[in-house]
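Omission of a single protein chain aside, the complex is shown with its protein chains in their original locations.
Moving on to subunit A:
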Amino acid sequence: MASAANLNAVRETMDVLLEISKLLNTGLDMESLSICVRLCEQGINPEALSSVIKELRKASDSLKVKEIRCFSFGNFT
């Protein structure tokens, strides 16, 4: 039962964190958030983690941009 109570507490915590995350407009969904929380709990530097996330996002953005650009260049030529 203890583990069940624990699980409850964890869920509640996650809910609170998700709320805060939404408040702050971080753009993290539940799954990413839970991964982040676990990483943080393992003592990873949050600064590094945040920069990784940002770069990952930028990378995926620029991928899209690239596709778009290729497309537009194609139009020009």
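Note that in this section a contact is a pair of C-beta atoms (placed from the backbone, for glycine too) under 8 Å apart; a residue touches a chain by one contact, two chains touch by 3 or more; residues count from 1.
Keep in mind that, in the parts below, contacts and distances are computed from a predicted model.
Chemist: Pick from "BOS complex subunit TMEM147", "YAE1 maturation factor of ABCE1", "Molybdopterin synthase sulfur carrier subunit" or "Tubulin gamma complex component 3" the UniProt protein name of the chain that isn't shown here.
Modeler: "Tubulin gamma complex component 3"
Chemist: Which positions on subunit A touch the chain that was left off?
Modeler: Given the touch definition above, subunit A has residues 3, 6-7, 9-10, 12-13, 16-17, 19-21, 23-29, 31-32, 34-66, 68-69, 72, 76 touching the missing chain.
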